[in-house]
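With one protein chain withheld, the remaining protein chains of the complex are depicted in position.
Letters A and B mark the chains in the order given here, with residues in each chain numbered from 1 onward.
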Amino acid sequence: MESSNIHEKTHPGPRQYITIAVILVIMTAVEVGVFFLTITPAAMTGIILFLAMGKFALVVGYYMQLRYDDRRFLYIFAAGFVVAIAIMIALMALFDNLTR
Amino acid sequence: MAHVQPIEEQTSTGLNNRKLLMWAFLGSDCMFFGALISTFLVYRGRSGSSILELQESHDAIKDAIGISTGGLSIILILLGIVAFAFTLIAVRRGVVKQIIPAVLVLFAIVVIFQSIWIAGHQPEFTARECTEMGGLVLPGGESCELVIAENLLDIPLTSLSTFVLLMSSLSMVMALSALERNNLPGFRTWLTATSILGVVFLGFQVFEFNAFLQEGLTPRENLFGSTFYVLTGFHGAHVTLGVLWLSSLVVASFKGKVTQKTVLDVEIAGLYWHFVDIVWIVIFSVIYLIGAYGIG
Partner (left out) sequence: MAAYTELLKRPVSPTGVWSWLTTVDHKRIGLLYGVTALTMFFIGGIEAVIMRLQLASSDQTLVSPEVYNQLFTMHGTTMIFMVIMPMGAAFFNYLIPLMIGARDVAFPRLNAFSFWMFLFGTLLMHASFLTMSAPAMGWFAYTPLTSLEFSPTSGVDYWVLGLQVLGIASMAAAFNFVVTIINLRAPGMTLMRMPVFAWMTLIISFLLIFAFPVITIALTLLQFDRWVGTNFYNTAAGADPLLWQHLFWVFGHPEVYILILPAMGIVSDVLPTFTRKPLFGYPAVVFAGVTIAFMGFGVWSHHMFTTGMGAWANGVFSFATMLIALPTGIKVFNWLGTLWGGAIQFNTPLLFSIGFITMFTLGGLSGVMHAIVPVDTQQQDTYFIVAHFHYVLFGGSLFGLMAGIYYWFPKMTGRMLNEGLGKLNFWLMLIGFNMTFFPMHIVGVLGMPRRIYTYGADQGWDNMNMFMTIGSFVIVVSFLVFMVNVIRSLRSGEPAGDNPWGAATLEWSISSPPPHYNFIEIPTITSRYPLWEKDHSVGAAQAHGHDDDSHAVHMPDPSYWPLVLSAGITMLAGGLLIWKWHQILGFTIISVFGLLALYATYRWAFEPVNEPNHEEPHQ
């Protein structure tokens, strides 16, 4: 019954937290670096979105411990997140933002 | 946040009620921000933003650096993938040291590219070019006023505030970790740091809003002003609420109401705080970086 404490055994400690913080900062730096480079907007958008997703996943997975926690928390959060992203994409398509 | 819970509830799934509530709320909050970010994106480029102008200055830099666009983007994509893979492997194995050299190399590369950019970034518009771009030559003839929209976004400054918010997420997990090990002074220190970093982030936002207002961008000015202030303001309201919550926890810990036994209270507050951080990750990437560059 008491599965809310199961993750205690495996969940990360301070060292890992700091490592992840360093990675997050680096990824942010790369994003900003990419912004200041002279590359095509499409390539830049791709790289920045990719890095942003990585940062998002790191924070959700490790800082919010979703990677170690009960799956049901993930499902309930992912439901909202996926619907939100789908509606964002659909709205952008409907307003011709993706093709403009 | 009912602090005096006589017994830990027995639930049919074994999941704590309040933690489940928080995750459901965060899923719901995704929809709030999703609707706001959609509004921003749908209206992007409708305020007569200086997309073309920025593009031209970038073109100028490309000429200055002399590296082909395609080559650069491929290198950067590869670097990103390598960094990401490294990170995942290192974190999974619990090894930290192996990743540090790779991280340093990446960091050096970014710094080098940035210095090259700064060296090459000397936008030289003549007065004629400025008028051609639809801008106004200001008195003195030294600066060119363009339409005030996405081009106002100050990336270096916001990078700094993004860094501050990332660090607050780190200190939040450190606080939680300290409390789990029953290190109450450590917990208070880290949580206080989190709140202060949150306040510093809000300070950046106030500074930014103020700077924009100085430039003449009000929420009424154009669609960019409306969408920008409401979206970032809504996020700022979340940060404010988080700062209130976290500092209340610090105060409560001095009254003995936050202990190792009630670590869940801190964990739930932490979930909220990290969510505010990941929303900022999305806003910074999508609104500031991609938005200011002006694709589309």
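Here is the rule we go by: a contact is a pair of C-beta atoms (placed from the backbone, for glycine too) under 8 Å apart; a residue touches a chain by one contact, two chains touch by 3 or more.
It should be emphasised that the depicted structure is a prediction, and the values quoted were computed from it without experimental measurement.
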Missing-chain contact, candidates B:Asn222, B:Ser253 or B:Ser285, resolves to B:Asn222
Full-complex touch with the removed chain, picking from B:Leu15, B:Leu191 or B:Ile283, is B:Leu15
Missing-chain contact among B:Arg46, B:Arg181 or B:Lys261 belongs to B:Arg46
Absent-chain interface residues of chain B come out as 1-6, 9, 11-13, 15, 17, 20-21, 24-25, 27-29, 31-32, 34-36, 39, 42-43, 46-47, 219-220, 222-223, 225-227, 229-230, 234, 248, 252, 257
On chain A, the omitted chain is touched by residues 72, 76, 79-80, 83, 86-87, 90-91, 93-95
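The working rule: only the chains that are shown with their structure count from here on.
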Distance between the CA centroids of chain A and chain B (whole Å) is 12
Interface with chain A, chain B side, in the complex: residues 8, 10-11, 13-16, 19-20, 23-24, 26-31, 33-35, 37-38, 41-42, 44-45, 58-59, 61-62, 65, 67, 69-70, 72-73, 76-77, 79-80, 83-84, 87, 90-91, 94, 96, 99-100, 103, 106-107, 109-110, 113-114, 117, 121, 155-156, 159, 162-163, 166-167, 169-170, 172-174, 177, 180, 264, 270-271, 274-275, 277-278, 281-282, 284-286, 289-290, 292-296
In the complex, chain A touches chain B at residues 1-4, 8, 12-52, 54-56, 58-60, 62-64, 70, 72-73, 76-81, 83-85, 87-88, 91-92, 95, 97-98, 100
